[in-house]
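Here's the structure, in structure tokens; my notes come after.
Here the complex is missing a single protein chain, while all its other protein chains stay put.
Take a look at subunit A:
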Amino acid sequence: MPRRARTAGRRPPLVLLVPACVAALFALLPLGYLAVRALERGPAFAWDVVSDERTLELLGRSLGLTVVVVAACLVLGISLAWLTVRTALPGARAWSVLATLPLAVPSYVAAFAWLSAEPDLAGFGGAALALTLVSFPYVHLPVAAALRGIDPAQEEVARSLGHGPLRTFVRVTLPQLRPAAAGGALLVALYVLSDFGAVSLMRYDTFTRAIHTSYRASFDRTPAAALSVVLVVMTVVLVAAEARTRGRAGHARTGTGTARPALPVTLGRWRPLALLWCGAVAAVAVAFPLGTLGYWLAVGSSAGRDLGGLAETAWATFAVAAAGAGLTTVLALPVGVIAARHRGRGARLLEQAAYAGHALPGITVALALVFFAVRYAYPLYQQLPLLICAYAVLFLPVAVAATRAAVLQAQPVLEDVARSLGRRPWQVLREVTVPLAAPGVAAGAALTFVVCMKELPATLLLRPTGMDTLATRLWTETGAGSFAAAAPYAAALILLAAVPSYLLGRHRT
């Protein structure tokens, strides 16, 4: 059908194109400036930093941590997905929900929980433990979705051809899960490489922590910039790889269209073991952090607490996160509409530019903005607008993805009808596209708000002197070992983050 030619020939109207280009340039600015800054003292100097023994050691440590966390996440994510989707596990739905909850726990809150229970965990083991327990849902969610999408008839055919359940799983099911699992694994890897909170609290030196230390320790900031460039190269490679697997996973899914759900596998004598496994994961990933938090809250309250300070910090966090989410959403709107409605190279480039933040660890964006402000916009240095800009660069991908999905929900034919009824392009945007996409865009804004609120490394570097967010305060107190003082901030963060997450969940159903 000729439908494929729908929007191919139409160029985006200027009302969209101009602001979208502004947003894209804005998103690319830190990346560009980082490169400029790293090479400022000549490529030779930058190379010295990069090829330094210390850098190679950092590389080894970062990669080692990534490999271990990814492997652990794959084991946890795939086993839980299979148990909750395909077996007659008692309470499968509840386990499934429990397995997604750790997503709401920032890595530094997990690190706080484990450190406060056992300070000796600091180091590689502690960092790997904390990161695994907060990021395995990135594997669990796509794998569970893929498992639900596989036509059970394929497995039935394999069984009828003489394969036992295990052989069927290995030869038929597992290969189809590979794209989903690979995509999830890459997300976990990206999370680990970009993470600052958990590794810094666990005092395990990776790139992010080294960049922070180097920035704080010396006036010469070129080494920090050079290290940032190496880190960014690593994350960009990961993002590109993730995008490729996502493309292929999409192909693998088309045409499966399940007619009926698969018959659940009966676990038999394995049932207690399966329950024990799910229970153990839920205990360490959900119950333990909450329990520790509760313990320290109780300990702290007997010691008396500074409620005024907590309220002030919560309010400051709320305000900067709201401003960050607002700016991000406004910048994302034109890009998201173009990405949903227009094909062609220009539109794709715009969208990809806006996704730059996805590959940039928070610390590198913060560093780039610090350099930029010091050189060209000194009055902004350590002022709120710079922090809000950092949020926008970092979380533009979140808002663009939400806007794009929301606009896709509004059928293009509605816009055609509006045009035929006498509306100009910008009127169509105002009267049809935006009202229809509004709920999805609002959901994206809520999500952006949550991630802004939890952001740690960029906030640490860019916040105005004397200002604290819940995240920075939690980080400082935990770093100083005052767990009882840190606990209320962790609790407030989880509560504030839970509200929009809950709303999002309702929005989707």
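Keep in mind that, in the parts below, a contact is a pair of C-beta atoms (placed from the backbone, for glycine too) under 8 Å apart; a residue touches a chain by one contact, two chains touch by 3 or more; residues count from 1.
Just so we're on the same page, contacts and distances are computed from a predicted model.
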| item | value |
| --- | --- |
| Record-based protein name (UniProt) of the chain missing from this complex, from "ABC-type quaternary amine transporter", "Biopolymer transport protein ExbD", "Alkaline phosphatase D family protein" or "Multicomponent Na+:H+ antiporter subunit E" | "ABC-type quaternary amine transporter" |
| Touch criterion as defined above, residue of A:280, A:417 or A:480 at the omitted chain | A:417 |
| Listed residues A:435, A:464 or A:481, member touching the removed chain | A:435 |
| Hidden partner chain, residues of subunit A it touches | 1-5, 8-9, 411, 413-414, 416-424, 432, 435-436 |
